[in-house]
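Notes follow once the structure below has been shown.
Missing here is one protein chain; the remaining ones are kept as they sit in the complex.
Right after this comes chain A.
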Amino acid sequence: MDKRQPIVTVENVTKTYGKRGEKQTPALKGVSFQVEPGEFVGIMGASGSGKTTLLNILSTLDTPTSGSVRIKGDDVTKLKGNALSDFRAKRIGFIFQDFNLLENLTGRENIALPLALQNVSAKKQAEAVDKIARTLGIEAVLDHYPTELSGGQKQRVAAARALVQQPDILFGDEPTGALDSTAARELLNTMDQLNHDEGVSILLVTHDPFSASYASRILFIKDGQIGSELKHGDKSQEAFYQEILETLGTFQK
């Protein structure tokens, strides 16, 4: 496989809510961009600008009105039925603002779920769970139920579940939104480490400038279109953070 093949290719994606005859709400008006292997892309924008809509389309939870989305060359907008479910299980990882853990399963069982769905043997499941739990520092709480975990621990468990299948890309929609600043910082550090050490490609939606400063590139979305782009480059995180704040200032006018 071509090593330089983009992980995600988005071409001219539009999304209009509302059935024919009903009120039409254009949420995305022609979005195009790419995510390269190993990139950490942030998506920022005001409330209602279309971030969640875009992420839902990328992660196959929703379909675009027009345009195409390819993940490692496969057009995800064409997937249907079991192929679609399997694609979700194997090829993409997703972490949500409200964790989306199953509260009737322990941390270990939650993390193993995507593997169980693919009928991986019990032994291999346990190995994979232990490995990812070590990376995310949650070995000690694997046998706890979600109600027995802190917010930060829950989000790590969710991240572990998203990553256990070694997906092509990890999507996050405000994963730090429900966390306090310490837990948020820890989670972001972990994601940064995953990105650098394990080469995991990440696409993160946020409107928190600090979270965004971890990204290697930031896309600003406004009224359903990509307005501008910032690159981390060789700047320090501090300097990048300042630059984001300035861009947001001008961007929101």
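Observations on the structure shown:
Just so it is clear, a contact is a pair of C-beta atoms (placed from the backbone, for glycine too) under 8 Å apart; a residue touches a chain by one contact, two chains touch by 3 or more; residues count from 1.
One rule holds in what follows: contacts and distances are computed from a predicted model.
Missing chain, UniProt name from the options "Protein kinase domain-containing protein", "3-isopropylmalate dehydratase large subunit", "Electron transfer flavoprotein subunit beta" or "ABC transporter permease": "ABC transporter permease". When the whole complex is considered, the residue among A:Asn119, A:Thr182 or A:Thr250 that touches the unshown chain is A:Asn119. In the full complex, chain A touches the omitted chain through residues 52, 56, 61-62, 82, 85-90, 94, 96, 100-105, 109, 112-114, 116-117, 119-122, 125, 145-148, 161, 173.
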